[in-house]
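Excluded from the complex is one protein chain; the other protein chains are retained at their positions.
So that you can tell them apart, the chains are marked A and B in the order they are listed, and the count of residues begins at 1 in each.
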Amino acid sequence: MIKLAHLLVATFGVLLALNGCLARQSLGVPPQLQNECNLDNLDVLQATETIKSEAGQIQYWDHNHPQIRCAGVSVSRLVIEQGGLYLPTFFSSPKISYVVQGMGISGRVIPGCAETFMDSQPMQGQQQGKPWQGQGQGQQGQQGQQGQQGQQGQQGQQGFRDMHQKVEHVRHGDVIAVTPGSAHWIYNTGDQPLVIISLLDIANYQNQLDRNPRVFRLAGNNPQGGFGGPQQQEQQQNMLSGFDPQVLAQALKIDVRLAQELQNKQDNRGNIVRVKGPFQVVRPPPRQSYESEKWRHPRGPPQSPQDNGLEETICSMRTHENIDDPARADVYKPNLGRVTSVNSLTLPILQYVRLSATRGIIQGNSMVLPKYNMNANEILYCTRGQARIQVVNDNGQNVLDQQVQKGQLVVIPQGFAYVVQSQNNFEWISFKTNANAMISTLAGRTSALRALPLEVLTNAYQISLEEARRIKFNTLETTLTHARSGQQQLIDQIVEA
Amino acid sequence: MIKLAHLLVATFGVLLALNGCLARQSLGVPPQLQNECNLDNLDVLQATETIKSEAGQIQYWDHNHPQIRCAGVSVSRLVIEQGGLYLPTFFSSPKISYVVQGMGISGRVIPGCAETFMDSQPMQGQQQGKPWQGQGQGQQGQQGQQGQQGQQGQQGQQGFRDMHQKVEHVRHGDVIAVTPGSAHWIYNTGDQPLVIISLLDIANYQNQLDRNPRVFRLAGNNPQGGFGGPQQQEQQQNMLSGFDPQVLAQALKIDVRLAQELQNKQDNRGNIVRVKGPFQVVRPPPRQSYESEKWRHPRGPPQSPQDNGLEETICSMRTHENIDDPARADVYKPNLGRVTSVNSLTLPILQYVRLSATRGIIQGNSMVLPKYNMNANEILYCTRGQARIQVVNDNGQNVLDQQVQKGQLVVIPQGFAYVVQSQNNFEWISFKTNANAMISTLAGRTSALRALPLEVLTNAYQISLEEARRIKFNTLETTLTHARSGQQQLIDQIVEA
Partner (left out) sequence: MIKLAHLLVATFGVLLALNGCLARQSLGVPPQLQNECNLDNLDVLQATETIKSEAGQIQYWDHNHPQIRCAGVSVSRLVIEQGGLYLPTFFSSPKISYVVQGMGISGRVIPGCAETFMDSQPMQGQQQGKPWQGQGQGQQGQQGQQGQQGQQGQQGQQGFRDMHQKVEHVRHGDVIAVTPGSAHWIYNTGDQPLVIISLLDIANYQNQLDRNPRVFRLAGNNPQGGFGGPQQQEQQQNMLSGFDPQVLAQALKIDVRLAQELQNKQDNRGNIVRVKGPFQVVRPPPRQSYESEKWRHPRGPPQSPQDNGLEETICSMRTHENIDDPARADVYKPNLGRVTSVNSLTLPILQYVRLSATRGIIQGNSMVLPKYNMNANEILYCTRGQARIQVVNDNGQNVLDQQVQKGQLVVIPQGFAYVVQSQNNFEWISFKTNANAMISTLAGRTSALRALPLEVLTNAYQISLEEARRIKFNTLETTLTHARSGQQQLIDQIVEA
């Protein structure tokens, strides 16, 4: 009898723990337990944790929050101050990012690809005007030249200061895809903070570990710990710091003192550091603004006899796409706004990472017509303005009806219907967990209701043929409409469409 | 010491809970906990829950049953009475169905595809005999014409009453695949109940939510609640009912009263409603019976200048295939029965949903030779007759040896060997969780035993070469055989084969 009581108590304890009230502690409850999608009530989510670095900060959304965990993702916002450098980092999950503000240059490591970006020494004869040289190249070239005497080996007769893999410009409006294990760095070249919102798709087939986000740092550290889950409260070092310095020294053929410096152990700058002086990295000139977008992947001429042919394939795979250019809009209505998507058909690397993104900008009192995602979860982040968002679950219950503002996040699970009503402009970026996310609208010319025969509507809703016809044919827009009320502006809607 | 006792009690509580005795409550135990495949004892399963509607009912198998949960599926049987309409519904998981009985018409919503089915008004000149017109067209056309005056917009000069997406006939023997998020409706056009057995593949990669089946309704509702899991006991509304009626009115450009009617809130008819009067939907003439099966996808001529070319690809993708036609049999033995499969090679959409199906009909005292599924779980549903089914698990234990009758379900996990012995005819449909499910038989001309060298058999079973030769070569059939006993009919078997 006592045992039965204990059993019930025990069971309750488990249930409570599983429902998340105790589970957020770092005691070790497996996150799978929290992976149940309890979606009767959604929240508008704010970042809950900030990790400060010398020249910027990273803000995280709690990846143990039921909605975020159900979607199988982790979301963070990276803020790099002017002259700040986000040190090389990689993840075990694919990542998709959107540059909310600012501009910078970025490099990704693709193992085995040639270092196709090489500077040249000014005193060597055969160079002309080199638009791909970093600034400050001239005065530093001399010093660089001296340093490379002993080590440059095979390039001895052909002077250069540095050679490295591709460096690309990123700027406001870019969607950037990063594959698992690919280390990448970003430097803020602009005169305002560079702000990037990123989603890690932890549930992706390419993440072969558990459903915790995992950050691997080639350099830098995180003295304060963080990023939720099992890593909480632990200081995070760069991955070189876990090796015996002797081994590092042997591997890199350097002395032990220098190997120790690679471990950043006395470093408290975090993962975003301030660059002293000019940042002299070989790179092409910045992309022009929207008008030249179609020629936006300039590279220097082949520069090295080491080119292995690979650079036409994986090594030169396009990894970003600007979706703020109005000329690229998929849906465009002059006084209402525009919606642009990037998926595996426009950016092939997305097929590999199985993610896509949609950018929307709506003006005045516009409305995004009600719709649902057929085959993806959507993570919507507001970059500007505010809107009222309503979300409906599979029971037909309203599970969210709130204002969403700049910096806030909404998770919209697969199949859940939602509507967005702008209040004085609204801009957002949505990440979707499918390389070809499909939506189905509930109103408008391509909507599900319009695809149904009138007889289905009349019988479903017990309405007249005439009413069914209004439901099917009144709204002629496809995605966006004015959010004024009802009948009286019907005619000008039709005219406008 | 006391703590240890409690700990053990607590652990037991967990174990009991996990084993399912408490887990079926809707208290919130994550289904992942029950996802362990405890397969030491299989059951023949009956539907456990019936949800009645005005013109039919849906019966569910408990998706929390260990076997069904291990297979990662959910199974239901839909019964639509004469004149009943199953209202537009979609799921977050792929679905495969088999029409057990009856006939009907069905439509699926594919967002962005043109409304290629359009009726024409009798008073317009250029029509000839229109076999694809709905019945009752004539007398309703007049009324329809008046109603569309104000709204029809761009089709003003070309009269029509309705235009909508493709409508197809379904009938006894059809296997139908439905992609996630694709809303579909079915109307019973026959003179007997239309019975459809369906499987949702919840563990499919396309379901991005948890392992609960989720039903989304464009119309209709479920006043009594049900469908197991977290939705239990809650009334389920259609998805429009979760929106503010003002918003719906604005989105559809209708008045608020009509928007409220779309929410079906005062409706108690459920998800299958009775159609009053004729069901006037534009559709092609019904498919002919088996003899014309190869021309079975007639569509009307291109009807609309809106045709966007898509209808030759996704929009016209074939979604069903009749597997009752004896002419399509993959295995056919005149006095024993036949077996027919549909997989991604015969119905390409199955590649996308990663499911396939097998239909079997055996007569008299036949036997389906022992076999196992190499790369799929099988969910076998008996549509007629009865049979004895034996299933053997990976330990060589007999985990099922029972009669299976019409309306019962057996889950056969991947790798488990089973044999089916007909008792006075037996007909079944098997759904398999792989687009190209492969079987390996344990007896007969294509069997695993026959593929082995004699020496392997003699050493494995400690039998003579002569006995091994009998094991390999005695049974010449491949899938079906007579279920009489032993040696005496050996010769006529050989002759027959």
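In this text, contacts are C-beta pairs under 8 Å (C-beta built on N, C-alpha and C of every residue); 3 or more make two chains touch, one makes a residue touch a chain.
Keep in mind it's a predicted model, so treat the numbers as computed, not measured.
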Exercise for the section: Determine which one of A:Leu42, A:Cys70, A:Ile196 or A:Leu240 touches the chain that has been left out. Expected result: A:Leu240
Exercise for the section: Using the touch definition up top, pick the residue from A:Arg214, A:Lys371, A:Arg388 or A:Lys432 that touches the left-out chain. Expected result: A:Arg214
Completion exercise
Among A:Leu252, A:Ala327 or A:Leu345, contact with the omitted chain is made only by A:Leu252
Handout entry: Touching the absent chain when the full complex is considered, from B:Gln206, B:Asn343, B:Asn377 or B:Gln408
Key = B:Asn377
Handout entry: Absent-chain contact - pick from A:Tyr60, A:Tyr98 or A:Trp185
Key = A:Trp185
Exercise for the section: Quickly run down the residues of subunit A that touch the omitted chain. Expected result: 6, 9-14, 16-17, 22, 27-33, 85, 87-88, 90-92, 107, 109-113, 115, 117, 134, 140, 143-144, 147-148, 151-154, 161-162, 164-165, 167, 179-183, 185, 187, 205-210, 212, 214-221, 230-231, 234-244, 246-256, 258, 261-262, 264, 267, 273, 275-276, 279-282
Completion exercise
Residue list for subunit B contacting the dropped chain reads 3, 6-11, 13-15, 18-19, 32-40, 70-72, 203, 205, 367, 369-370, 372-377, 390-399, 401, 413-415, 417, 419, 421, 433-434, 438-444, 446-457, 459-463, 465-467, 469-471, 473-476, 481-487, 490, 493-494, 497
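In this text, only the chains that are shown with their structure count from here on.
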Problem - Superposition rotation for subunit A onto subunit B, Cα-based, multiple of 5° - result: 120
Practice task
Report the inter-chain centroid distance for subunit A and subunit B in whole angstrom, where each centroid is the mean of the CA atoms.
Solution key: 38
